[in-house]
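Okay, structure first, notes after.
In this view, the complex is presented without one of its protein chains, the others remaining in place.
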Amino acid sequence: MELLAQTLGSDAARMILGLIGIIALVSVNALFLIWMERKVSAHMQLRPGPMEVGWHGAIQTIADAVKLMSKELITPAEVDRPVYLLAPIVIFLPVLLSFLVIPFSKTLVIRDMNVGVLLILAFAALSVLAILMAGWASNNKYSVLGAIRSVAQNVAYEIPLLITLMSVILMVGSLSLVDIVAAQERYWFILTQPLAFILYITCATAETNRAPFDLPEAESELVAGFHTEYSGMRFALFFLAEYTNMFIVSAVATVFFLGGWQGPILPGIVWFLIKVYAIIFLLMWFRWTFPRVRFDQLITFAWKILIPLAFANLLLTALILKLR
Amino acid sequence: MLEPGIEEKTYVLNLGPQHPSTHGVLRVELEMEGEFITKAEPDIGYGHRAHEHMAENRNYLQFLPNTARVDYLHALAYNQGYCMAVEKLLGLVVPERGEFIRVITSEMNRLTSHLLWVGAYLMDLGAFTPFLYCFDDREHLLDLLDRITGSRLTYCFYRFGGVPQDIDEEFITGCRDFVKRLRSRWVDYDNLVTKNVIFIHRARDVGLITQEQCIKYGLTGPMVRGSGIPYDIRKSEPYSVYPLFDFEIPIGERGDIMDRYLVRMREMEQSLRIIEQALDKLPNGPIMAEKVPKRIKPPEGEVYTAVETARGEFGCYVVSKGDVKPYRIKLRVPSFGNLCILPEVAVDTLVADLVAILGSMDVVVPEIDR
Partner (left out) sequence: MINYFKEILVGFWSLLAGMSVTIRYFTRPIVTVQYPREKIRMTPRYRGYPRFILDPETRTHLCIACEMCARICPSQLISLEGVKMPGAKQKIPYKYVHEHYYCSLCGLCVEVCPTSALEYSGEYRLAGYRREDAIFDHLVLLQQRQEAAGLPITPIPTEADLAAAAAAEAAAKKAREEEAKAKAAAKKPEPEGEVKE
């Protein structure tokens, strides 16, 4: 570590080690989340889920990953080759980079930028581009329909996402994630901003394309939506990106509303992970309970209900802060 | 064949024969403008198995397993319709206990069919859990039916003149326990599905079918009852021992998907009532008619019987020329008529709505193609 710090400068060393850590975290996280999703869904449906491979199916995901890697990469005949091949990469990289600013504990943050929130939100918007690329390049009407739906959905739900986060940022006065966690020392923001929390979770499920907002990949309507024509490792990348995105939005929810890594007795990172996975459990709970929303109802819901409520919340917060 | 619009504003999409939510091998050709459907044409015939041709080459008893495979979800009602037709030709009278056993098993089969519909329909809409809850309930029913008939899906249980094997005490107690158990589950289904705001928004005021359309297209079953017409063959042209039971016919008001869903849920409750009353009133006695001929050779003539299945009216038209093999058997299936209204209802809807409407019609495609 010291040698690396001397040759490259401690900042760059921190970055490199951090990136290695992120890639490790992302892989292990995806492994764990896929197993968790299958087990949670199974027990809600009164069945055991994967039980064969390993203790209660713990290494089932590794078996699935090996299978996906060994599959033939079928490229349909008339796809737009460069766009088709780039789409899985474009969807995966921004999510990786969002990890740079998340504070895992008091000292475990790769780079404490003073525009941390802006970075995360900007990179979240890039996934829209990737979905459009995948849908259009696949030369398949189902994929194009899925991509169009996804673009409208993501754009519509980013606005209330930003506004609810802005209510919290107004209270803290800084865009840096470390400052936001530090401002929750006495009480967590979920107590003072419950409406913002509910709105944020709704927008988070819509941003990650999960049920009840999973129209882009509606299995029973469009076969598989925008990733119909992808097979093997490319499909695995889409999958990985979805689960990592889930981790990112849950991490942001934890930092903004649940006090980040703060908690008694146990070390910071353990509390952080407990809170993140609790919110991920909430997202999975939504998926296995509710039917899918229809497309025009989705957009109506965003523009007529979520945005007015988010604005009202922001105005109320501003008013209370001014009066204090 | 549909062609895209002249100004190229529309495009043709195929809800192809292999699709997770057309229940069976059905192809629907859609002409779409953006996300809205301007024309929808169903294309059938992918599952034609020539049942009516097989009827001309087999004798009456050998054709009985075929009737169960026409609509495999409510197979006992189809068995019943065919047996009733041949019994009318032969002039056989089924004894009371036989009729009671037929009614009990047929109503249990109607319950399995409706439970499967609820599960599959919600899976089309995107909720994956009610499917498994319905199948859990269905398992108990299938175990009960397995005890007396020996099969779980394609039953061949009725014979001309009655039923071949009797029911025992364990079956009766099992039925009563199941009735209690299913009644306690209605609360869960209400909370999870019926009152859910997302489901209400997907189902209210979608797929409206007026009463004139019902009569014009010859729809039967829960489609007609959802639009407000109280037509149920068990009440209008009663057969078997249905007049002895006290049950209602649930009807809807507007004819949208929500009404059809509620009609089917309430029909399940009425089926439970019928089963309870039948178990209470079950008489002792013979289960087969006395003089059933060894070689079934009905006299010359033709007969049409109609029964009420889970999907609508199943009609069996048998023409006999005095031979051991029937001259012609025509099976009038409810799903064929029910599907005909799809082109009218599907105009100006979204693809998601089309899937919802197709699901609410409860179409079993193999019975359309026979």
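Just so it is clear, A and B label the chains in written order, and each chain counts residues from 1 on its own.
Assume a residue touches a chain if its C-beta (ideal position, glycine included) is under 8 Å from a C-beta of that chain, and two chains touch if they have at least 3 such contacts.
Source: prediction; values computed, not measured.
Though it is not drawn, the left-out chain touches A, B in the full complex. If you put the hidden chain back, the residue from B:56, B:188 or B:237 that touches it is B:188. Of the candidate positions B:39, B:58 or B:176, contact with the hidden chain is made by B:58.
Remark: the residues of chain A touching the chain excluded from display are 40, 42-48, 51, 285-286, 288-290, 305, 309.
For chain B, the residues in touch with the chain missing from this view are 58, 61-66, 69, 129, 133, 136, 139, 143, 146-151, 154, 156, 164-165, 188, 191-193, 195-198.
Everything that follows uses one rule, which is that only the chains that are shown with their structure count from here on.
Between chain A and chain B, the centres computed from C-alpha atoms are 44 Å apart. Considering their complex, residues 41, 44-47, 141-142, 145, 211-212, 214-215, 218-223, 288-297 of chain A touch chain B. If you check the complex, the residues on chain B that touch chain A are 11, 13, 19-21, 35, 122-129, 132-133, 136, 192, 196, 198-199, 201-202, 350-353, 355.
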